[in-house]
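Of the protein chains in this complex, one is absent; all others appear in place.
Moving on, here comes chain A:
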Amino acid sequence: MPHPLRTTTTGPRMEGVAAEVPRPAGQPVPPAVQTAPPPSPAWRRHAGSAGRHLSRYALLVVLIALWQFTSTVWLPAKDPYLAVLMPAPTSIIAATAELVANGDLFMHLFASLKRELSAFVLSLAAIPLGIAMGWWRPVYVQVNPVIEILRPIPPLAWIPLSILWFGLSDMQNQFIILLGIFFPILVNTVTAVRTVDANLIRASRTLGASEWDVLRTVVFKAALPQIITGIRIGLGVGWMALVAAELVGATTGLGFMINDARSILRTDIIVVGMLTIGVMGLLIDLGIRWLGKRLLPWSPALAK
């Protein structure tokens, strides 16, 4: 099924295709052109790749320029109120400087990170549970139905009940985040344990490993790459849930910050908050990936 958007990528692709136009049959293949290219100096190759990198962001640059124009020229000309709704990139930079200077941005960022982190630590319980479910069939049979019922409920759907349970507190926020992180880790751990290469387990047993040894030294290790994948997904889901939870039930955090800014119509602060949330989410993801690669250099799955 050709995707309409795909056509946008055919530009650069076409070059590759043109270079490989099939030769008419029977025509002798001309000898490879031996005009040895002059050794390209390192700086030139660098410049070339830098140029390619820049051109990758061409659309982004154009969009930002358009946005700047819309917010500072076009919208104010139409209706000043509209201009407030769409803060210009320059005012966002100014707001960022302001929030960094008065410390608000980091205060809220750290409040959010702290919640994410403590929920993450709690949700590590999913790893032993997942290993138990993947290893002992009766545990799986008993626990899985419970999981299957709870898992499809979006963390956000728990917000009303959790407010009644925990009040508007850090606990309530962490509970919502926990729900977001827990299930991806659990599901990935269970799958990982169930797909551990049977011969590795057999090898360890013929080398004298007890069942506990097998779990500790083989099953857990073999499952680690996918557990880390689960953690990555979990932290991502948790981060989204976190911001939503803070919108409703918190007095600190990035979610609170953007909701608070709404009440005083500081759209620039809202956008700064949104961008911080996005960048932080990306950094967490990159950080876990980097850690995974460093800690498990043997794993082809994480090397990608």
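To be clear about the criterion, a contact is a pair of C-beta atoms (placed from the backbone, for glycine too) under 8 Å apart; a residue touches a chain by one contact, two chains touch by 3 or more; residues count from 1.
To be clear about the criterion, contacts and distances are computed from a predicted model.
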*Which of "ABC transporter ATP-binding protein", "Succinate dehydrogenase", "protein-glutamate O-methyltransferase" or "Response regulator" is the UniProt protein name of the chain not shown?*
"ABC transporter ATP-binding protein"
*Check each of A:209, A:274 or A:291 against the chain that is not shown and name the one that touches it.*
A:209
_Touch with the omitted chain, as defined above, among A:117, A:222 or A:240_ = A:222
_Touching residues of chain A against the unshown chain: what are they?_
197, 199-200, 202-210, 213, 217-218, 221-222, 224, 296-300
